[in-house]
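Shown here: the complex without one of its protein chains, the others still in place.
A, B and C are the chain letters, set down in written order, and residue numbers restart from 1 in every chain.
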Amino acid sequence: MTALYSGTFLPLGVLVWPLLVGLVAMVVWSRGALWVLPLAPVPALGFVVAGAPGSVVVPDLLLGVHLGIVPGGALLLGMTALVWTVAGMHAALTLRAGPQAAVFAGFWCVTLAGNLGVFLAGDIVTFYLAFAAVSLAAWFLVIHERTQKALAAGRQYITLAVLGEAALLVGLMIGAAAAEDLHIASVRAALVDAPLGPLGVAALVLGFGIKAGMVPLHLWLPVAHPAAPVPGSAVLSGAIVNAGLIGMMLFVPDGTGWGDVLVAAGLVGGFGAALWGLTQRNPKAVLAYSTISQMGLMLMLVGAGSAGVAYYAFHHGLAKAALFLCVGVMAAAQTPRQRGATLGLVVLVALSVAGLPLTGGGVAKLAGKQGLPDALSLVLTLSSMTTTLVLVWFVLRLAQAPAPPLAPSPLWRSLFAGAAVLGGLALVAPWAVWGHATGLPTGYPAQPANMFAGIWPLLAGLGAAALIPGQRLPEYPPGDILALLRWRGGGWSGRAGAARSAAPRRHWRRAVLRALLHVRRLETHMRPWPRAGWVLIVTALTFSGLVLWTL
Amino acid sequence: MTAALPVLIVLTSLVPACVTFFLAQDSHRLRNGLNLSGAVLKLALIVWMLFAVAGGASYEATLPLAPGLVILLRVDALALLFISLSAALWFATTIYAIAYFGKKAELSRFFGFFSLCVAATTGLALSGSLISFFIFFELLTLSTWPLVAHKQDKPSLAAARAYLAYALPGSAALLWAIIWLESATGPVLFTDPPDLSVLEPGALRAIFALFIIGVGVKAALVPLHGWLPAAMAAPAPVSALLHAVAVVKAGAFGVVRVIYDVFGAGNVVALGVGWPLAVLASVTILWGSLRALQQDEIKKRLAYSTVSQVSYIILGAALASPLAMIGGLVHLIHQGLMKITLFFCAGIYDERAGVKKITGLNGMGRRLPWTSVCFSLGAMGMIGLPPMAGFVSKFYLGLGGLQAGAPWVLGVLAASTLLNAAYFLPLLYRLWVLPAPEDAKGDERAPGLVVPAVVTAAASLGVGLLAASPISPLSWATLIVTREYGP
Amino acid sequence: MTLTYYALTGAVLVGLGAYGLLAVPHLIRRIIAFNLMGSGLFLFFGAAGARGGVPDAIPQALIITGIVVALSASALAVGLVVALARRSGKAFLPDDYPADDEDRAP
Partner (left out) sequence: MSALVAVLTLPLVAALGVFVVPARLRVPMALASAAMITGAALALCVTVARGGPVMLMAGGWAPPIGIALRADGLAAALIIMTALVMGAVTCAAWFEASPARAGPRMAFGFWPLMLLLWGALNAVYLSRDLFNLYVGLELISLAAVALAALSGTAQAFAAALRYMIFALAGSLLYLAGVVLAYAAHGTLDIGLLTARTPAQGDALALGLMTAGLLAKTALFPFHVWLPPAHASAPAPASALLSALVPKASFLILMRLWFEAMPDLATPAALLALAVPGAAAVLWGGVLALVQKRLKLIIAYSTVAQLGYMFLVFPLAGGGGAAQPWAAGAWTGAVFHALSHGLAKAAMFLAAGIYIAAVGSDRLGDLRGLARALPMTGFAFALAAITLMGLPPSGGFTAKYLLMTSAFAAGQWPWALLLAGGGLLAAGYFYRPMVALFARDARVPLLRSIPRAWQSVPLVLAVLSIMLGLLSATPFDLLQVGRPPPASEGL
């Protein structure tokens, strides 16, 4: 029996802590369940601040658990922890307590653990476990409201999630079989020239793509976000989608042609989704489409092998979470002052997302362009236009959102504080890690060329937005393609088993019975002695004859 | 001692059985004590032998019936894998059954046959020769019939008839196969596989087919599965026994024995009978899941899911690659744990809340939290979500399929995952999400029912979570494959 | 020569008996036919035994035994016939045994 674990315990603690918290929330202290949520990501935060040190191997757990920060994972881990902390506070403030809240809290923590896990897993089984946790447990965040809309959205979400799980499993198995090893690195390497490699990678792309909202697998995203409670959609869009992204980064090997696929899909998503967002009315739906488009851009970066993906995602996660929270803040805003302040925050963050130079978003775009072919970096530049468009549209929709009944709500301040923290971080934090993450001089973003490349598409986008006649935009329900292929939930209510009519077999039975009775009558005909006597004599002669003639 | 142990293990359930038959109906305490102590003793013996066998020891006891007709009880790793499962689950099921029946009538008969059933299973697991395998196989069939018919109402008797109608022809086929083989090779011991060269391949294939038909009936291979859903008329402990402890498992175990100890994996591949069996198993996996999707009765749905799940074991055995076999063997344990949990819970829903249909589960998560958590764990395991046990076996099966050069297995597994999700998630959805109707009632103030469910659920989580630990079923299965069937 | 006559007579008796046993339904007659057959066989036996004109002791011993056996058999048979006649009023076997008779419990 080997040692229980080797290495530093920290990474394991990062994952175990939220689970404990969730257990407390769900079972022990369900009344105050929501209040423990902000505590759940704390160790993860500490872990990142400490520089994500050390790794751990627990040989007995699962098929041997390896934990340690994955390449490019530190930024994402930190961002995820931040988003979850703030969103947790938001949830604690806004959601109604009660048994449902307990369930929500419990699964919130499971999702969180999974979400952190994907950045720490060193072997595919742990990774798969974390991924399953994040994508399946998130279902409860989607359906928390229990409204018809939420349940329908949840149904689509879970269906795609399970589909993704299955695909992922297939891909991982193919990889593991080829690598004869469970380490992510070796699996990735083995996938390149495994006999079934292409199939495996395809399955992986399918699985991660669903999670990352890659077009055309993004169907669940625009439906789930509006349905989920505000903090739920915040973590969905800010943190959870990155699980898919990191999967792509970790598993999709270079030089197998799959990069191009990602680039293509990313381009379609990056621009298409943003434009489609204009057809939405619900601000959260608009944001969801913007998320899809941003994820598209990031997938493109992954496919093109850009060095700055994690950096880009770091900013986008914070910013997008902040924006979603702002929807909640807006709902809590009572006075015009509060509404104004909220809108101000939204505009700031939106500008950052759109890539205003010297904001977090701006530098993120610059970092993303590192190692990109010119064409693609131009694309990245252009993408600011569409982003601007959709975000402007979002701001408009948010501003036009009906003001809630005037009831003095003490919450607004704290909610706003949370959102502001995230937004502020989105604006400045990229600077903090700029050198560390990109290795570029601090002055680089301020160079005129980069400033210009950042500013003109933004202005163009604003101009286009000014031209767009807001009211005469077409309106479509969220879930574009889904509207076309209406998916029917098979088996959700157990359909009665195929009622086979028993008539034919009963008839058959009767026939057999009749035959038996005939046999019985035959027996009575055999009984009379004289017949039997004759048979007896014949038998005697038969035997003699047989013996005689065959001897 | 080495000869006494196997016999002793069989006796630990045979003796309670024989005594229980002659106990008065109302001597509950004595009867329960007897069965429980038997179960405990058996567990103790097995744990002891687990360590001994891991150290390389092996126990053997023979009873010659006639020259060549020997009952041979032999403890090897594979046998231990099976009996440790059946013994542990027997213990759990006994506790459950005691609580389930309370002080109903005819209990002496029930527990008598119950223990007899387990004794037969133990013997079957330990039997080291084809003929003793067949003898215990038959004993199992016969001792199960009264359990299925226990309620003695029309559906139960019909179910019991269906059971025999499938089982007896099956055992006829099995006997046919055994005798055909032994008439050419002489009595077959599992320790030294027979020399098959005396028969021509055609005959060997026919024999193999007969073997599969014979054990396949018990393993509920499509299209021989009809009896299993029908048997749902029986009380919950019996279902647990049928599906997890004894009967279906005996069939799957038989397949493993036939492939690895009678024919030998090499011959199976050489004869080209491995992949048809694998295909049949895959068909069963999918067909069972599809049918389960259509059931609106909880136990029926579970029954069809058993049909599908047990074929994982057969699939693993038929693929005949080391990893696949590990997956199959370990699923023998995993499926048992998960399925017995599910049946325990189904029984609790029925007993404590009067819920038989799926629609009745709405909002049960609040009223019967423990039960529902166990049920959910079992269901997740069936779907194959980590870290539940089901994931481990599925993972190994997939790798084994690739190892055996049968990538289509991945497709089967994926499809089965989706189908399992499609018929289990709705139940969880009803349990936890949908609101309970106003008139819903039910509680779980029955520790005797709930505790076993919790324990087995915890176990099915634990064996998955600690799969790699040296004391896990997975390591044991690996030991079997590497030590006894390794290249 | 006489032996041949014995043998032939025996054969004829056997044939007669056989015919009676098969042809006549009345039970007493059947018993008589049975006795006819038996005596025919014994006659033939005696003839067959004494081959070459030398009388053989064994067949005679056996024949005596056989006759005794046959006698006791006839006695039992007659007794049964009488009992049957007493109960059912006819000394015939209900040859066309109605199927439902079987279902009448004893």
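Following the convention adopted for this analysis, a residue touches a chain if its C-beta (ideal position, glycine included) is under 8 Å from a C-beta of that chain, and two chains touch if they have at least 3 such contacts.
Keep in mind the model is a prediction, meaning the values are calculated, not measured.
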| remark: Not-displayed chain touches, in the whole complex, chains A, B, C
| subunit B, residues in touch with the chain not shown (by the definition above) | 21, 64-69, 71, 106, 109, 131, 134-135, 138-139, 142, 146, 149, 151-153, 157, 161, 164, 168-169, 171-172, 175-176, 179-180, 182-187, 198
| message | To test your reading of the contact rule: which positions on subunit C touch the chain that is missing from view? | response | 14, 21, 27, 30, 34, 37-38, 41, 44-45, 48-49, 51, 56, 58-59, 62, 65-66, 69, 72-73, 76-77, 80-81, 83-84, 87-88, 93-94, 97, 101-106
| said: Take the complete complex as the reference. Which residues in subunit A touch the chain that isn't displayed? | reply: 516-517, 519-520, 523, 526-527, 529, 532-533, 535-537, 539-548, 550-551
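Simple rule for what comes next: only the chains that are shown with their structure count from here on.
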| field | Topology of the chain contact graph, where touching chains are joined (line, ring, star, complete, other) | value | line
| remark: By Cα-centroid distance to the whole-protein Cα centroid, the innermost chain is B
| said: Can you work out the whole-Å distance between the CA centroids of subunit A and subunit B? | reply: 36
| remark: The distance between the C-alpha centres of subunit B and subunit C, rounded to whole Å, is 66
| message | Where in subunit B do residues touch at least two different other chains? | response | none
| task | Identify all positions of subunit A at which a residue touches two or more other chains, and write them in rising order. | result | none
| note | Per the touch rule, the subunit A residues reaching subunit B in their complex are 1, 59-64, 99, 103, 125, 128-129, 132, 136, 143, 146, 151, 154, 158, 162-163, 165-167, 169-170, 173-174, 176-178, 196, 199, 490-498
| Interface residues, subunit A side, partner subunit C - complex | 520-521, 524, 527-530, 533-534, 537
| field | Residues of subunit B touching subunit A in the complex | value | 291, 293-297, 300-301, 357-359, 366, 383-387, 392, 394-395, 398-399, 402-403, 407, 410-411, 413-415, 417-418, 421-423, 425-426, 429, 432-433, 435, 464-470
